[in-house]
Each structure stands twice: as structure tokens, then as C-alpha cells.
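We show some of the complex, not the whole, and keep each chain where it was.
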Amino acid sequence: MTGRFEGPEYHISKTRLETLVDGIFAIAMTLLVLGINPPRPEDSLAQSVLPGMIEGLVPQVFLFIVSFLVLALFWMGHHRQFHIVRKIDPALLWINILILISIVFVPFSTDVAGDYPDVMDAALLFHTNMFIVGLLFFVQWRYICRHEHLCEPVLEKAVMRGGSYHSMLVPAIAAIGGILCFVNPPLSLLIYFALPLGTYLLGQVPAP
Amino acid sequence: MTGRFEGPEYHISKTRLETLVDGIFAIAMTLLVLGINPPRPEDSLAQSVLPGMIEGLVPQVFLFIVSFLVLALFWMGHHRQFHIVRKIDPALLWINILILISIVFVPFSTDVAGDYPDVMDAALLFHTNMFIVGLLFFVQWRYICRHEHLCEPVLEKAVMRGGSYHSMLVPAIAAIGGILCFVNPPLSLLIYFALPLGTYLLGQVPAP
Amino acid sequence: MTGRFEGPEYHISKTRLETLVDGIFAIAMTLLVLGINPPRPEDSLAQSVLPGMIEGLVPQVFLFIVSFLVLALFWMGHHRQFHIVRKIDPALLWINILILISIVFVPFSTDVAGDYPDVMDAALLFHTNMFIVGLLFFVQWRYICRHEHLCEPVLEKAVMRGGSYHSMLVPAIAAIGGILCFVNPPLSLLIYFALPLGTYLLGQVPAP
């Protein structure tokens, strides 16, 4: 009852962890909007300058939408993975804490990459962030698959494999983006539009 | 069980989607307040300058209240529409994701329009944002009406039609505001006070 | 089923309204911290300047704590009042929307009053905000008392009266603060320390 590995985190229920996860997703998705800097010209110049300034926000708004959609995909992925989880163990809890840290970081990396889409380091920060979130989801999925006592019902092999393919999609795309941004940073940010295509191609693969 | 269209989003329950939606509404409604820029005069000047600066915030506070009330109406509309939804399918899920993106954008467009109510582009940004949210709610309602297997109980024709009228109210008013703002931007922002009147006129129309 | 007054808001359940209210309270209470401006001296000066700047934040931190405690009291008050509410009608819904607008405004008025506690207008803004929230809670209580069909069980007269006394406490203190701030703005902000005393004095009064 107080063994080393089931001791401290023993009483964290699945429901409560999901509540924290859903709350942090909702807040991070909403904070994304703070990355769009509202233009603040002088009142006397506003009539002539503001229209151009609003147009200049297009890259920021674009990346805001990209990040929102990727976070929405991660949120769905979390629900799909947790749909078969019956109980939480300390390792699974800590994988979730790491996922949450990297989710909370997304509004920051989106902000930087949206402000400076031409600068390689800014785009790379964004791709790295997305890669880490995606990788952690992959790790979580592998962990769930390998610990049958956490699951209900026991997973079929095909679903395990399909889930792995699905959760490799975002890391793969982020990795391609990370390579592409050495060549053309703004173009590399467009790579995430390959996500719907990837999801479509994986549509017939069994998944959780 | 793993068909193309019910595959990936298969396990998103209605309850959880509602939790995300409610969370994002609550956060977006609260973030609106960050659009009111707290005046920051020098300490030595504060006594004489601050009163005038606080009065100068009236347009920002006004638009903060307008946005809050419109978001509250959208929130109620979401609950009314989801009251009859029994289960979520992928299309309905994605309509909701699009609704959420445009809801999260509201604190930004409110901020810009509140800062520069005299500038056409700022007011137009606000009207466009509200129009898109309203349109998506209309699309969602039509989608629900056309997919009886998602609903419980099956909808009466009169309620379907009434719900359509109700969800056309905000888009109609935002469109009028959008046209009006070519003539008089600050006046166009007052159009949303027609919402209670419109709701009253629709009061006898059957609705979900 | 589609009468004017029970039509549109008909399907808002008590639970969902409480979720929105709890969410907005939690976010507003947390956003209060953004009103404390982190000092940003030049790196080279930080060693010598920062200690004094941190001390200079005392009024902001003080008002942050005051606002947090008053919001916590309002949150408890909301739960006490809703404990006896069985169902929501449109008027009660709209009273809640107005309460939420004024709650969301608190981080702003706290920010201004914390930055300029010496300026009458800043302190007055804070007292007015608190007065309005308190008044709306009083209005809500009276509304609940007068509509027995919304309550369960039916209220005793003594509890009704006690609840009114309780919900007049904050408005009364905010009104005194509002008058006091014409004489001494910073002192007027200390008035909220009378709240525990007031709560103690009302301790024997029956309350919901």
C-alpha cells in the first residue's frame, strides 16, 4: 500500500488528471491569442496606419490558427489514448506532467515564430516544441500498450500498432519542418497543413 | 469500427467536448478584460492626469461589455443546440473546433476595435469576427438538423426552422454592422444593442 | 414550451451555469496577479535597484490580496445562494451574466487602484466595482427569495432576512469606502479589513 512506486501518486484518479489536462489545454489554446500583438499606433496616425498594421498581422494570425489546430489534435489524441486507460500509475502521471509543460510552452513558441517567421531560430523553436509534445504522446502510447494492467479492455495488436502510427504523425511532420527551416523558415511553418492529409492516409489504419 | 469517418474522433464524448467548450468560453470571456489598457501615467502626474485617462477608457469598457454579452449569448446558444445532441461525429467535432478558434479570437478583435473605434478597419475586424462565429453556429445547427441519428429526441420541423431563425440573428446583425462601418465605424459598433430587441421579436418562435 | 419567458434560456441547467461561474471566478482570481507589474530594471542596475522596486510593489500586492479575498467571499456567497436554487429561469440567468461581467472587471480595477492608491479616481473605481458586484448579489438573493418555485426547500422567513443582511455587507463596506476615498484614498482601501469583523457580527444571523 505504500510501496515505492505506488506510494505518493497512488490517489490521483483518472478523472482528476483528465480535468487538469483539459483545463490546461483550454487555457493554452486561449492564451495563443495573446501572441497576436494588437497594433498600438498614435491616435492621430491610426486612420492611415492601422489598416496596413492589421494586414501585417497575417503571419501571426496564421500561426495562431496552426497552433490552435495542432493543440486540438493533441487534445483529441489524449482523449483517444485515455479512453482505454483504466487507472493511473506514477510513470503515466509523470508523462502527463511532461506533456503539460510542453503544451504550456506552445503559446510562447507560437508567439516568437509568429513575430519572426523569417528567422530560422524562431521557426526551429516552434518545430522543436511540436516535436517534443508529439514525441511524449508517442511515449505515452507505448507505455500504455506495454502495461496491460492499466488498460480496459486489453488492446488488440492491430490497434496498438495503428495507435503508434497515428502518434508518430505529428513528430514526423515537425521533424520535416525542423529540417526544412534550415532552407526556408516561413515555408517550413506551412508543413503542418500536411496533417489533414496524413490523418486521411491513416484513416483506414485501426486506432484507439 | 475503424471506418474512415468514425475512426479517429470516435471516442470524443459529448461531455468532454462540452467541458472544453465551456472552459474556452470562460477563459475568452475573462481575457476580454486584458483588452482594457490600464493607464500608466508617471506617478508625479497621476493625480491630475489619471481621471481624464480613466474617462478615456469608456469606449474600451463599452466594447468589453458588448463582447461579453455577445459571447454569453453564444454560450447559451451552444447549450441550446447541444441539449438535443446525443453523440458527436467527426464533422460536428470540427465545426466545434472552428467555433472555438473564432471565439478565442474575440478578445483580440475586441481589443483592437476598443482602442480604435473610429477606424473602419478596426470596427470591420470586430464585425467580421462576430459574423464568422455566428455563421458557424448557424452551420452547426443546420448540420444537427440534417443528421437525425445524432439527436434525441428527433426534432420537430417547427423547432428546426425556429432554431435557424435564432442562429441567423447574430450573423445578420454583424453583417449590418459590417456595412454600417463603411459609413460610421463607432456607430456601427452600437448595432449589437439590437440583439435584445431581436431576441424579443423571436421570442414566440419555437426554438431548441 | 415556447412561451416568451421560458423560451430561449429554457435549457440552461443549474450545473452548467455553476461550471461557467466557477470557471470565471477561478480565472479572474488568477488574473489578479497580472496586475502586479514585475519590475524590469536594466540588467546592470538590477543588483542595486531591484530590492527597492520590489518593496515598492507592497501596495499592489496588498490590493491583490484584498481583491482575492473579496472574490473568494463572493464565490462562497454564490454557492450559498445557489445551494437552495433548484432551477434557472431567464432573469436569474441574466443576473448571473451581469455578476460575471463585474467579476471579470475586478482584475482591471484592482490593477489601476494598486498602481495609484493615492489617486481618488483609482480608489473610487475599485470601490464602485466592488459595490456593483455586491449589489448584484443582493439583487440575486431578493430574486431567489421572491420566486419560491425556483427554490428547494421553500425558504424560512428568517433565512431570507438573514441572507439579505449577509449580502448587504460588501455593498455597505464598498459604499463607506467610496465615501472615505474622497477624504483619504489609500486609507479607504483598508476598509475591506472590516469584512471579517462584519462576518463575525453576522455570525448568529440565520443564513442560507
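A, B and C label the chains in the order they appear, each numbered from 1.
In this text, a contact is a pair of C-beta atoms (placed from the backbone, for glycine too) under 8 Å apart; a residue touches a chain by one contact, two chains touch by 3 or more.
What you see is a predicted model; the values in this text were computed from it and never measured.
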Checklist entry - With 3 copies placed here, how many are in the full complex? => result 4
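By definition in this document, only the chains that are shown with their structure count from here on.
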Next on the checklist: Based on which chains touch which, is the overall arrangement a line, ring, star, complete graph, or other?
Outcome noted: line
Checklist outcome for this item: For the C-alpha superposition of subunit A onto subunit B, the rotation angle in degrees, rounded to the nearest 5, equals 90
Next on the checklist: Roughly how far is subunit A from subunit B, centre to centre by C-alpha average, rounded to an integer in Å?
Outcome noted: 25
Checklist entry - Rounded to the nearest whole Å, what is the centre-to-centre distance of subunit A and subunit C, using the mean of the C-alpha atoms as each centre? => result 36
Checklist entry - Which residues of subunit C are in contact with two or more other chains? => result none
Checklist outcome for this item: Interface with subunit C, subunit B side, in the complex: residues 18, 22-23, 25-27, 29-30, 32-34, 36, 38-40, 43, 46-47, 50-51, 54, 64-65, 68-69, 72, 75-76, 79-80, 83, 162, 166, 199-200, 202-208
Next on the checklist: For a test of understanding, state which residues of subunit B touch subunit A in their complex under the given definition.
Outcome noted: 1-2, 4, 7-13, 16, 19-20, 23-24, 27-28, 31, 34-35, 93, 97, 100-101, 104-105, 107-108, 111-112, 115-116, 118-119, 121-122, 125
